[in-house]
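For reference, the structure I am asking about is given below.
In this view, the complex is presented without one of its protein chains, the others remaining in place.
What follows is subunit A.
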Amino acid sequence: MHRLHAPHNQPSGDESPAEAVATTRRALIGTAAGLGAAALVAPGVVLHTLSAQAETAPITNKSRWGLLIETDKCAEGCRACIEACDHEHGLDRQVPEGSPSKWEQQKAVWIRKVKLQDNQTGRITQLPLMCQHCEHPPCVDVCPTGASFKRADGIVMVDRHLCIGCRYCMMACPYKARSFIHHNTTGQLTAVPRGKGCVESCNLCVHRRDYGQDSTACADACAATGHHAILFGDLKDPESPIRRRMREIQNRQIREDLGLNTGVRYAGI
């Protein structure tokens, strides 16, 4: 399936580049359909047509985006998803400040790798951990200004114009998914506004959603390494690959006891 990469520095609010992308996409869809690879391409066409509307149409709750992570496929020492995320959102442009240990504690991290050992059996598990895009997000509940919000399609993110930097959401998040920007930032990408004094976290590559792309940077990078540990997709569509895979294998939420109904699910923990 072809995938369109929105130019890295595309302003997410600007209409004209969006339209340009849409036009290209329609042209491509036309070509694809014209080629007549009916059975294989048809679902792709449907998907793309839907997302092409999504750019101009308001975001609806017809989809709920999420990730399925198969921990047994996550390779020891691999950091492909983290590097891709950092690059996609300009986190690799952070300039270290203070001592290295201080910087370790203060830099923004949207996705990290965690290695666990079962106390009983000694079994080792690796997994990438990021904002879980909770259906009932505690961060949104506690945010005094409403800067933390959940989109209709289930993506939880921070409006950096409303965030006052109180960090209450960080106190409330059970996954320690959020980072506070402790220092001055430079060279941010226009698609990913970030700035000193605000809080941020994984946004499921929301700019890709809005340009109709069908994956996240981490999932793509993981697939590119051949591990295929991260699957992105629509949790509401019973026929989506993620849903099909979720039917096939056991998977659960981290801290299921909290009843947050997370959008990120893990197999093998």
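As a working rule, a residue touches a chain if its C-beta (ideal position, glycine included) is under 8 Å from a C-beta of that chain, and two chains touch if they have at least 3 such contacts; residues count from 1.
Basically, contacts and distances are computed from a predicted model.
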From the list "L-serine deaminase", "Molybdopterin oxidoreductase", "ATP synthase subunit a" or "Acyl-CoA dehydrogenase", give the UniProt name belonging to the chain omitted from this structure. "Molybdopterin oxidoreductase"
Residue of A:I59, A:A75, A:A172 or A:A223 touching the missing chain in the full complex: A:A172
Considering the complete complex, of A:I124, A:A152 or A:A224, the missing chain is touched by A:I124
For the chain left out of this view, which of A:H183, A:H227 or A:R245 touches it? A:H183
In the complete complex, which positions of subunit A touch the hidden chain? 82, 97-98, 102, 104-106, 108-109, 112-120, 124-125, 129, 138, 140-147, 162-168, 170-176, 178-184, 196-199, 254-255, 258, 269
